[in-house]
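As you look at this complex, bear in mind that one protein chain is not there, while each of the others sits in place.
On to subunit A.
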Amino acid sequence: MKRTLMAALSVTAMTAALAACGTGDDGSGSSGGGGSSDSLTVWLMDGSAPEPWVTELNQAFEAEHGVTVDVQIQQWGGIQDRLTTALSEDGTVDVMEIGNTQTVGYANTGGLADLSELRDEPWNSNMLASAEIDDTLYAVPWYGANRVVIYDKQIWAEAGAEVPTTRDEWITALETIRDNTDAEPIYLPGQSYYVLGGFIADEGGSFAVEDGDEWKGSLNTPEGQAGMEFYAELQSFSDSPTDNDEASPQQSTDIVPNGNVASWIGLGWEANGAIEALGGEADFGYFPVPGKTADQLGNVFLGGSNLAVNERAGNPELAREWLALATSQEWAQKFVDANGGGVVPNRTDVTANPEAGSFAEAMVASADVGFLPPLTTGWANVEAVPNPIKELMTASLNGEDYASAAQAADSEITTRINRE
């Protein structure tokens, strides 16, 4: 009886699904896409765009083209699955924001429209690299963001620690805090692999290198080992376990607000989240990740997002128009201003004027030493859970032999990165 009931339910569900498909097919075709010809569906990521900027932009666009723009905010968690699904079906989304490291993963899938007509705009060349593959522009840079060191001014003053300009001074400051206070000198989880990537880039290395037509993992190298050694030195000042990353537990809302963390490495939205969780009473200072010498800041992962047009967009011309408007000099400048200068601008003709002592000031300082992970389709496979770089970090921090663990990680990276 139970099974019949289930069967009946299943049949109902199937009918409903089929009916839904039917309407979908009717709606798509030449006029479908994200809705009908008089609407545009845009996916933006959670926390990316300030609400007033989006509203103002859409009002301007709607006034000019007479169509409504439906902006849907997406969460980062599981976004790749949703993007893949959306790109494989008609009638889903017209314009979407894609993380800069994820863009390349969609480049040769046939899901992203060729935007080469926008190639000659004065894009930030560092950011352009993540959107342009084999001389084809699959997306357009929108904004950049990178990590800085966030510190609790009060604890640092109490310890008598000074803001460092080199790695050595950084370690000295952390030792001072360790010796003079009972605070955790720096919170650094064991698997913050983009931080590690910066240290490896400081040595001139990277996660993977091109080897003829193929890519191969390059962690079992002197550069990789030196980067990991410095990471381990920093991590020894942290109480964090070695098998978690900065998102689990979320450092900005689950760790820092619980108190007694003298410093941590984070992004702008994380700093804001921590301040909010502390009831707005945090007294944070910010400095760029120091390099080996005072005249060279440390490399930091250049995060950020691109905007792209779905190849299956219902109205490709409108979608391109919206994208071009959003990334134009006028609206890009407004975007940077709306963020209080807290983003790295996507164009060279846009300037960010962050307040002195703000997160944005420290961030923009190291924007020029930003590095990107290997820009190839298979990189998304490497980053997917279970991430071999994270596994290597935990193994190494737990005292396993670096060379053998790195060799294992390299072979896993090589396998995955050469997959489509």
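Heads up, the rule we're going with is that contacts are C-beta pairs under 8 Å (C-beta built on N, C-alpha and C of every residue); 3 or more make two chains touch, one makes a residue touch a chain; residues count from 1.
By our rule, contacts and distances are computed from a predicted model.
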item	value
Chain left out of the displayed complex - its UniProt protein name, from "ATP synthase subunit b", "4Fe-4S dicluster domain-containing protein", "Lipoprotein" or "N,N'-diacetylchitobiose transport system permease protein"	"N,N'-diacetylchitobiose transport system permease protein"
Which of A:W43, A:Y106, A:F230 or A:Y286 contacts the chain that the document leaves out	A:Y106
Touch criterion as defined above, residue of A:L44, A:V67, A:L87 or A:L307 at the omitted chain	A:L87
Which residue of A:E158, A:E223, A:D243 or A:E321 touches the chain not shown here	A:D243
Interface residues of subunit A (partner: the chain not displayed)	3-4, 6-8, 10-11, 14, 81, 84, 87-88, 105-106, 108-111, 241-243, 380-381, 384-386, 388, 391, 394-395, 398, 408, 416, 419-420
